[in-house]
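Take a look at the structure set out below.
Every protein chain except one is present and positioned as in the full complex.
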Amino acid sequence: MTIGLNEFLVVSGLLFTIGFVGLLIRRNTLVLFMCLEIMLNGVNVALVAFSQFNGTMDGNLLVFFIITVAAAEVAVGLAILVALFRKRQTVYVQELNALKN
Amino acid sequence: MNWESHKILAESNQWSAILPETALVFLALSLLLLDMFGGKPGRELIGRIAVVGQVILIFLSFTLLRNNLGIHNQETFSGMLFHSEFSQVMRIFFLLSSLLTSYLGSIFLKKNQISGTEFYTILLLITAGLMLLAQSNHFIMLFVALETVTIGFYVLVSYNRDKSNSLEAGLKYLIMGGLSTAILLMGIVLLFGLASNPELPGMSHNAMKFSDLDIFLRLNGDNVVAKTGVLLVLAGIAFKIGSVPFQIWIPDVYQGAPTPVTAALAVSSKAGGFAVLITLVSGPFKPMAELVVPVLSLTAIVTILFGNIAALTQRNVKRLIGLSGVSHTGYLLIGVVAIYSIPTAESAIVFYLITYLLASYAVLGVMAHLSVAGKDDLQELGDYQGMLKESPFLSGVLVLGLSSLAGIPPLAGFIGKLLIFYAAFQAELYALLGVAIAGIVISIYYYFGWIKEATFRFWKLPILGAEEPEAPKEWSEIGSLTRVTLGVLALLTLALGLYPGPLSSLIGG
Amino acid sequence: MTNYSILLLGTILVPLVAALVMLGGGSLSKATTRSLATVGFSFPALASLILWINFQPTDSSGYDYLIVLPTGLERLGITLHLGLNGISVPLFFLAGIVGLAAGLYALQSEAERPQQYLMLILFMQSGLMGVFASVDIFFFYFFHELALIPTFICIGVWGERDRHSAAMEMTIYLTLGAMLSLLGLLAIYFQSDASAFNMIALKEAITTKPIEGGVQNVIFGLLLFGFGILVSLFPFHSWAPRGYAAAPTSIAMLHAGVLKKFGLYGFVQVALPLVPLGAVHWSNFLAWLALGSVVIIGLITIAQRDLKMMVGFSSVMHMGYCFLGVACVSILGAAGVILTMVAHGLTIALLFLLGHVVYRRTETFEMADMGGLVRQAPALAAIFSTAVLASIGLPGPGLLNFFGEFTVFTALWDFNEAFAFLAVLGVIISAVYGLRAVASIFFGPHSETFAKHLKENAVKDITVAEKIPTFILFAALVVIGLWPRSITDDMNRALEAEFKTIHAMLATLEIQPDEEGIEIARTAITQNR
Partner (left out) sequence: MNAAFLYQLLFLLPLLTAAVIACFLRTKHNLAANFSVLSGLIFSAIALFLIYVRPEGDWSVTWLTLGGSFELKFGVLFNDLSALMLLVLIIVGFLVQVFSLGYMKDDLGKARFFAGLSIFMFAMLGIVLADNLVMIFIFWELVGFSSYVLINHYFDKPSAVSASKKAFIVNRIGDFGFLLGILFVYWQFGTFDLVELEERARLSPGYLSTGMALLLFCGVIGKSAQMPLHVWLPDAMEGPTPISALIHAATMVAAGIYFSARVYFLMLPGMEVIMWVGTITAVFAAVVAFGQNDIKKILAFSTLSQLGYMVAALGLGAASSLQRHGEHAVISTGAAVAMYHLTTHAFFKALLFLGSGSVIHACHHEQDIYKMGGLYGEMKITSITFGIGVLAIGGFPFLAGFFSKDSILHLAHESDFNLVSYLLFGTTALTGLYMGRLFVVTFFGKPRSAHAERAKENGPAIVLPLVILGILSVIGGYEWFFGHTFEAVIGAIPNAEGPFKMLMIITGLLFSVGGLIVGWLVWNPSKDSDTLENVAPGLFKALVAKLYFDSIYDWYVKKVQDRGALILGFLDQLFITGLMVRGTAEIIGLMGIVSRSLHGGNIGGYVYWFAIGVVVLGAIAFGVL
């Protein structure tokens, strides 16, 4: 079988969904970061695939930006998480709920 | 000065179109340099330099706008940016908001003894991002600008890194923001992938450009993938503007964030979202009216009701501001829906945003003075008891600000709501109007309740004898700058209510 | 624009400026505050008197003293368009007079921080004058709100029992009413293709292209509920007695006496001429609610034991008469509404004022704890009972009240005899509560509580300072009562023109107008229903 656009898109969708579901069910903040990365990578897959199959470069272009942004995001996120861990001694989101109601 | 020669000069060079943004970035970078090499005296000057720089920029942009200079209604940077009248006004709006945030930030930084270089730097970068966001004409530009803003805000929200609440807020904002980015990107990808598909009519090789997408969607409005893409993009923006159900992070983040950042989130970030939304609905998403109008209408209804109802029993003022901000999103969404039939509704939204800016900064400025150093932030409604006695000036500003937010004449907020109502009437959005009315009535309860706490509660009761006020709060000292700033905000709120003419003619329509 | 137009503008600006000086001027000395306030209250009263006397509309619109100022909202049809016509002149005068009386009484109040108190009342006064001086409908609404906000604040800050919750309830409820009426007013504008959002332009636009019948029904419905809430129509009245009971006296006087008339004035000036078919459509419903106001609230008033609550409920009841006049959709009914409004405005202000004068002597509003006050305060007793008798429409002191009610009843009989029958029951009901109140406050033996109070306190008769505002109100009531043509002639002319507009409009709607054109419309709509 040839691998066409649809297959790429299915993978992309799966990645995106896995990330999303992960966000829903996982409690560890680090894992949540990873889930976010997975979702973004799902998007990247689709972008690259579209670029390839539709013959435009825009998608590839965006991918670079996404990767950069994701890196920045995680950098900031980890910094916050480390600082927070010092204060609260936990990375579990159900325990990080001082702000509520 | 010879404006004509400037005009020609400006038109000849694309970079001049983003002069304010560039200047902001350079300002930010120079602040960093100053921090590194300026020594202690240099560091102390940072805040002032930032403020002065912004004031100059505001003046500059304002002059450009007033004199119709610079590049108007045309694309630059191969279609990445489009400089509409609207985006020019929004630029000044963001600058103004940023200036006020800097001012609030200076109070906050001084009180908490935190170094401010990064605060100002990031703030200026965010502002530059927002200004580009308002002018973006391409999804890549949109994404980059948006992420500049968002990531900057992640840092700012957790800027008070000695407070775990600030960090927690930053974390929450980051995760929710990351999720919404992913959703937005998915939407963009779907639209891009579809619109660049050579098999479809109206396809484009530059499908992420708004005008091309517009043409494509005109021909493929019924495509399910297109619909999904549009809605996912809207969902991503909904996170920024805080409309139901993507508003859920707002109270927590607002509560944990330092007050100046709360203000910037409430005003700039939200306005940025609306700038994008307006650009989209008056551009590429225009052909999708059949899909977008009901969705946005429904969102507006739910947002207004949820925001107001959730704020009703809220006792924490920052959460209250957040939730009431959600309801304001709802009112603004009515204007966005109206754009579909009345394009001039845009100016109503801008006017509303400006009144919202004035009132929000007035209120948050007052709040900034109640967060006392060394103690936990005083954020409960009860902390406002006896305020009138302690500080008549601040309570006056608070009353004006809250009343304007509530939309009570003769304040600017009322005119803002009135303009939205006008637009809604012309667009015949009667159901939305009804909901807006209900929302406003509900909102009176908490706005007025706050005013009540601040002003009513220590006066002698003629019949039942005196009600003893609680022990007076420590209000941080009110300097002359505060008096001027907050006084100007309050006076503008009043003046625009009494005589809205100048502003309403400035923003066109 | 004449010098009188400037005077008209001045009635709004002078109190506003006085208030702003008090707001921005820091702590002023007591004498400065008092003289500022005196000027701020006297000027509108005098000016309104002059404007009333000189009223001579030459403009074809029926308006005099027209003045137009820019606002920058011209593209929305909004200009600061001021002027008076035969309908607004009496109410404008009412606002001036009641404002003066309330202001003079406020000067004597023992309120903490009198500067702020007077400042808010001056704001209110400015708004009140503006409401009736506005030709522009936006400003008509705007000034109403300008006056309403100080009301809430004053109740909350300087009020009495339950002031916080009463102020809150009142604020929310009245905001709802205001919002609904704003919607209705905007709807008229947007449905009419008028060039500007003012009454003159709207009337012109309506004559050539009336609003469609079904739309009129919706608009009038909005106004009915909006104005109904603002004027405490049964069953939307619950804020009124509580609010008034909690309000400081001057505020109660101004709100019940003048500000509340906003809604009714809106009906007569705006709703009836612009959406008459809607009015006819809703008239039965409105009449039933108004009858509820008269009969049910009347009976509830009988059950009140608290003087202020009683006055508050009685005010709700009298508003019922006004609504009945509106429901008639006729010149007579509308004229009755205006007459009743003026009469009631003056009377209810008197009653709130005198109620507080009594309170100063008894230190209670509980009527059962008073009794026999006439021995200590004979002049007060005479004045108070005269005021009560005026409020129950006794010709003599309350000649104007009588004319108003009688006109409404006459119009109502023409509308529906059974309604008239029920409405006139109010005449008996009001006599019952009015006389009971007078009797239990002033006559008979001292109650135990009051006897004890007397032993500890010296109780004096009404003082000169208290008499002055009383006299002002009484003088206005009696003079207009004795010579009602001083207001009715102009009013009649304006109303006839208004109904001519309606007839012209019915003509374009292909409903043949005759002498009683609106009757035809009524029949037409009944058939369509």
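List of remarks:
Think of it as A, B and C in the order they're written, each chain with its own count starting at 1.
As a working rule, a contact is a pair of C-beta atoms (placed from the backbone, for glycine too) under 8 Å apart; a residue touches a chain by one contact, two chains touch by 3 or more.
This is a predicted model, so every value here is computed, not measured.
Within the whole complex, touches from the chain that is not shown fall on A, B, C.
In the complete assembly, the contact with the undisplayed chain comes from C:A420, out of C:L80, C:A420 or C:I462.
Among C:E112, C:E169 or C:E363, only C:E169 touches the chain that is left out of the view. From the set C:T407, C:T470 or C:T501, the residue in touch with the chain omitted from the display is C:T407, counting the whole complex. When the omitted chain is restored, the residue from C:I6, C:I53, C:L69 or C:I428 that touches it is C:I428. Shown as candidates are B:V144, B:L213, B:I304 or B:I442; the residue that touches the absent chain is B:I442. Across the interface with the omitted chain, chain C contributes residues 169, 172-173, 235, 237-239, 242, 296-297, 299-304, 330-332, 335, 372, 374-375, 378-379, 382, 389, 394-396, 399, 402-403, 406-407, 409-410, 413-414, 417, 420-421, 424-425, 427-428, 431-432, 435-436, 439, 442-445, 484-485, 488-489, 491-492, 495-496, 515. Summarising the interface, chain A meets the missing chain with residues 20, 23-27, 32, 93-94, 96-101. On the side of chain B, the interface with the absent chain consists of residues 171-172, 175-176, 179-180, 183, 224, 227-228, 230-232, 234-235, 238-239, 244-246, 248-249, 251-252, 291, 294-295, 306, 309-314, 319, 442, 445, using the contact rule stated above.
One rule holds in what follows: only the chains that are shown with their structure count from here on.
The count of contacting C-beta pairs peaks for the chain pair A-B. Here the spacing of chain B and chain C, counted between their Cα centres, is 42 Å.
Separating the centre of chain A from that of chain B, both taken as means of CA atoms, is a distance of 27 Å. In chain A, no residue touches at least two other chains. Taken in their complex, chain B has these residues touching chain C: 403, 408-410, 414-415, 418-419, 421-422, 425-426, 433-434, 437, 440-441, 444-445, 448-449, 451-452, 455-456, 459-464, 499-505, 509.
By the touch criterion stated above, chain C contacts chain B in their complex at residues 70-73, 75-76, 110, 112, 138, 141-142, 145-146, 149, 152-153, 156-158, 160-161, 163-164, 167-168, 171-172, 175-176, 179-180, 182-183, 186-187, 190. Residues 9, 12, 16, 19-20, 23, 29, 32-33, 36, 39-40, 42-43, 46-47, 49-50, 54-56, 58-59, 61-62, 65-66, 69, 72-73, 76-77, 80-81, 83-84, 87-88, 96-100 of chain A are the ones touching chain B in the complex.
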